[in-house]
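Entry: chain A
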Amino acid sequence: MNTLFLQFLLILFFLSVVFLHTAKRNYWTIFLYGLQSLIVTILLVLSFLETGAIAALLMAGLILVVKVIIAPLFFFRLMKKYSLKFLVSTYINIPLTFIIITILTVVAHSSVFLPLTTIVSTNHFYLSVILATLFISLFLIINRKGVLSQITGVLSLENSIVAFAFFSWLEQSLALQIGIIFDIFVWIIITTIFMSMLYKHFKSFDVTRMEELKD
Partner candidate 1 sequence: MIIWLLQIILIPALSPLGIGFVKKIKAKMQNRQGASLIQPYRDLWKLFHKDEIISSDASWVFRAAPFIVFSVTIVVGSSIPLFGSFLDNYFTSDMLLVVYSLAIGTFFLALAGMDTGGAFGGFGSSREMTVSALAEGGLIFSLLTLAFHSGSTNLFKISSQVIAAYDFSFLPVILAFLGFFIVLLAENGRFPFDNSATHLELTMIHEAMIIEYSGKRLALMEWAAANKLLIFGALAVNLFFSAGIARSAGLTAIFWGVIALLIKVAVVFFAIAVLESVIAKFRFFRLPDILFISFILNIAAIALLL
Partner candidate 2 sequence: MINFIFSPIGFFVLLSFFIAGALGSLIFQKNDRLANVWSGVFASAGSIWGLIFSSLLLLGSFSVSWAANSTSFSLLSVSFNIDKLSAFFIFVISLITLFCSFYGIGYVKHFYKRYNIGVLGLFFNLFIVGMLLVVSAANGIFWLIAWEIMSIASYFLVVYDRNDQENVRAGFLYLVMTHVGTVFIIISFFLLYKFTGSFDFSVVKANMALVPALAKDIIFVLALIGFGTKAGIIPFHIWLPAAHPAAPSHVSGLMSGVMIKTGIYMMIRIFLNMVQPIPVWWGVIILIIGSISALLGVLYAITEHDIKKLLAYHSIENIGIILLGLGSALAFSSLNLPTLALISLTAALFHTLNHAIFKSLLFLSAGSVINKNHTRNIEEYGGLIKFMPYTALFFLVGSMAISAMPPFNGFFSEWLTFQSLFQGIISIGSYVRWTFIISAGALAFTGGLALLCFAKAFGAIFLARPRSEEAKHATESSPWLLVGMGSLALLSLFFGLFSGPVISAIKNVSQSLVISSSAVSLVSVNSNQTISMGNFSSLSAPVFALIFVVVLTAVFLLVKYLIYCRQKVSVGATWDCGTDLTPRMEITSTSFARSIILIFKGVLRPRLHYDVKYHDSQSRYLPESRTVDISIKDIYSTYFYGPLSRFIFALSEKIKSIQNGNINSYILYIFGALLLVLFLVR
């Protein structure tokens, strides 16, 4: 398949995570996440086209359903319910955030992770980019004060792992993938339930409100 397209997808994937950092509106966040999941789906479809394994296609379908459709829907409904437009702020300002993102990207490309990024030597470039996205989504969870963006952070972390699995040719058999997807599905449901419960108690999605439990 043409590497140009793959690279384009990958850049998109990367950018989606980066923009999650800059996102100020909830809808924007959710949209970015949806986009990200979509890319993952496309990747799987591509792998189906390549290998012709029905499994991949099924997977793609599942991911499409769970991550691209259901999860964003949940979040939209939540947003509507509590009429939240804006996320709460981040810890560090945008420029600094970008500096750290670049640092993380460099780290991901550094020789420390060479063994990881050369699992499939041809995909070295892709893998290191995805590793960067992995780190950046972790950083997203750290940097953001909003509950929603933490969830999206976890989910995009999960996405990048799947993507990594795809590019390092470590996808699992159908049953396992289904299991994982199911797991994610349950996770999404539970988190959304928790989000609404949290909102009931704290009247906001600001995690910094939750500092009851110390020492």
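Quick note on selection: all candidates are chains of the complex that A comes from, given by their letters.
Operating definition for what follows: a residue touches a chain if its C-beta (ideal position, glycine included) is under 8 Å from a C-beta of that chain, and two chains touch if they have at least 3 such contacts; residues count from 1.
Values in this document were obtained by computation on a predicted structure and should not be read as measured data.
Although all of 1 or 2 belong to the complex, chain A touches just one of them, candidate 2. Of all residues in chain A, only 91, 107, 111-113, 135, 138-139, 141-145, 150, 207-208, 210-215 touch candidate 2 in the complex they form.
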